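Here the complex is missing one protein chain, while the rest keep their positions.
Here is chain A:
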Amino acid sequence: MTTMQERSDLLDKIGLAEQNKAALGQVLGTGSIGYAAETSDGTMRATIRIHPDELTWDPSILVMPHGGDIELELVNDDLNTHCALLPSNGDRKFIWLVNHSRGRATLNLDGPGYYWYCSPTGNDEGRGLTGAIVVLGEAPPEARLDRPEQPRP
């Protein structure tokens, strides 16, 4: 049986979570995980960074407690230019992130479910700059089926 600790050790041992070690880039879904903070008015906020030469988002999995609006600060600490294409209801949001830059994005997302975002330049997406935004929660009561509670996996 594989435990979370074993998984982390294996990622380090094999080099799956780093650039140009095991694979050419960092394998999707192997990066860090972070929570969005929620303010009293229900707005969510988070900062996402690109560290030097990592070609990955930190966090690469951002968790929102529920659907709604989220304000992101996007920081590129890398020595190369990247960008961000982010999911949002209405249209996807795009921003250039030149070396050592900091920008902002406001997204509106439904919950529950998860969404990918990326840096759509060159093959940043394949090298590791593909991240996920996970939205927790349930469908609103008025949308749920009129039936007894059902088993889930």
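The working rule: a contact is a pair of C-beta atoms (placed from the backbone, for glycine too) under 8 Å apart; a residue touches a chain by one contact, two chains touch by 3 or more; residues count from 1.
In the analysis below, contacts and distances are computed from a predicted model.
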item	value
Choices "Signal transduction histidine kinase", "Sodium:solute symporter", "Alcohol dehydrogenase (Cytochrome c)" or "AzlC family ABC transporter permease" - which one is the UniProt name of the chain not shown	"Alcohol dehydrogenase (Cytochrome c)"
Of A:Gln19, A:Ser32, A:Thr47 or A:Ser88, the one touching the omitted chain in the full complex	A:Ser88
Touching residues on chain A - with respect to the absent chain	74-76, 84-110, 112-118, 120, 125, 130, 132, 135, 138-140, 142-148, 150-153
